[in-house]
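Provided herewith is a single structure, encoded as structure tokens, for subsequent inquiry.
Of the protein chains in this complex, all but one are displayed in their positions.
Naming follows writing order (A and B), and every chain is counted from residue 1.
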Amino acid sequence: MSEILLQIDGKEVKAQAGMTVLEAARSAGINIPTLCFHEKLEPYGGCRLCIVELESRGSTRLVVSCVYPVEKNLVVKTRSEKVDRIRKMVLQLLLAHAPDAFDLQELAQEYGADKNRFEKEASFCIHCGLCVRYCAEVKKKNALGFIDRGIRKEISFIPAIASKECWDCKECFPLCPTEALQAAFVLAKAFF
Amino acid sequence: MVNDRIDQIIDKHQGEASSLIQVLLEIQSENHWLPKEALERVSEKLQVPLTRIQHIATFYKAFSLVPKGRHEIHICVGTACHVRGATRIIDTVQDMTGIKPGETDLDLKFSLQTVNCLGCCALGPVMDVNGKTHGKMVPSKIADVLKNYS
Partner (left out) sequence: MPQINSPAELEEFRKGILSKRDPNKPCITLCAGSACHASGSGEVAAAIEEEISKQGLSAAVDVRKTGCHGFCERGPIILIHPKEICYLQIEPKDVPEIVSETIKENKVVERLLYTDPGTKEKITHEHEIPFYKNQHRLVFGSNGNIDPKSIDDYLAIGGYAALAKALTGMTAEQVVEEVKKANLRGRGGGGFPAGSKWEGSRNAPGDIKYVIVNADEGDPGAYMDRALLEGNPHCVLEGLIIGGYAIGAHEGYIYVRQEYPLAVENVHSAIRQMEEYGLLGKNILGSGFDFVVKVHQGAGAFVCGESTALMTALEGRAGEPRPKYVRSNVVGLWGRPSVLNNVETWANVPMIINKGADWFTQLGTEKSKGTKIFSLVGKITNTGLVEVPMGMTLRDIIYTIGGGIPGGKKFKAVQTGGPSGGCIPESQLDLQVGFDELTQAGSMMGSGGMIVMDEDTCMVDVARYFMDFLTDESCGKCVPCREGMRQMLKLLTNITQGKGKEGDIELLEELSETAIEAALCALGKSSPNPFLSTLKYFRNEYEAHVKEKRCPALSCKELIAYHIDPKKCQACMACLKKCPVEAIDGGKNRIHVIDQEKCTKCGTCFEVCPPRFGSVQKISGEPVPPPIPEEARTIVRESKQK
């Protein structure tokens, strides 16, 4: 496998072809915040928290590091005014759903995100997709999935499958950043 | 809808998972809605997880997981119709039928849906009932149109 040299935050990083910028950064011990990323799952690119700035030929552009493939001589900045501004807004938007979620609160402190910027929303779910993707890709049970789209999108258990599989598994529960999953499971139980 | 008919539709599309949406469109078109049993049958025959079918059946507006009314009212909310006053038409139809877009009334008489651009912009605002287009709609004309449907 060929080696690719790139620069992240001024540090030279050696990566393999096929890696993403996020993977390359992690391998070099450089931290980029994520919510929807998990090593066992295909990258999702939904939360946009891992956004970074690329410099090339005098101009900068923003890319989502968990899905952007490494390239030779890439110059990456994991923090900048723009990057921080975007992360702050993303956090504020998510805090409207889950103001007490530990992961969100931690990041909110770092980026100065105000949990009251937006009025509270009814649903705890922040659509990181970890539960759905874990059950599909790792457990291969497909006990829960997404329904609908846009602001109406929700996670939904399939009672027939969940009643057989979930009690003995529950491996997705600790993945959920906001405990929305527990709420959905309890709700689905009502239909068993 | 009987399983045999569903199987026929699936076979027509060579039982390919990529034809999932086309299969569901045919079932929807014939049956006017997608019962849970139909989704389960499709999942079984096409070897596709039920979650994927559920996502598709709720993601796309063409599908309905509940039975539709005898008369389907579609009101165009394309930009041209909007600018010519489609919102007032929706409000009036809502008041008269008691249902909001996406709903069916309790007697299963009317189903109301908004659509984006029927391509009859010259006739805007446009209201379509059971495929019959009523153009140049104004709130005062709505009662006359709806009373023809029992």
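Worth a mention:
We take it that contacts are C-beta pairs under 8 Å (C-beta built on N, C-alpha and C of every residue); 3 or more make two chains touch, one makes a residue touch a chain.
Since we're looking at a predicted model, the values are computed, not measured.
Checked against the hidden chain, the listed residues A:63, A:169 or A:183 yield one contact partner: A:63.
The hidden chain makes contact, of the residues B:1, B:65 or B:80, with B:80. Taking the whole complex into account, subunit A touches the unshown chain at residues 44-48, 51, 62-64, 67-69, 82, 85-86, 89-90, 93-94, 96-97, 118-119, 121, 126-127, 146, 148-153. For subunit B, the list of residues touching the undisplayed chain reads 16-22, 24-25, 48, 52, 55-56, 59-63, 77-80, 82-85, 87-88, 91-92, 95-96, 115-124, 126, 133, 135, 138-140, 143.
The rule is short, and it goes like this: only the chains that are shown with their structure count from here on.
Inter-chain spacing, taken between the CA centroids of subunit A and subunit B, is 35 Å.
Within the complex, the subunit A residues that touch subunit B are 132, 136, 142-149, 156, 158, 161. Subunit B meets subunit A in the complex at residues 49-52, 54-55, 58-59.
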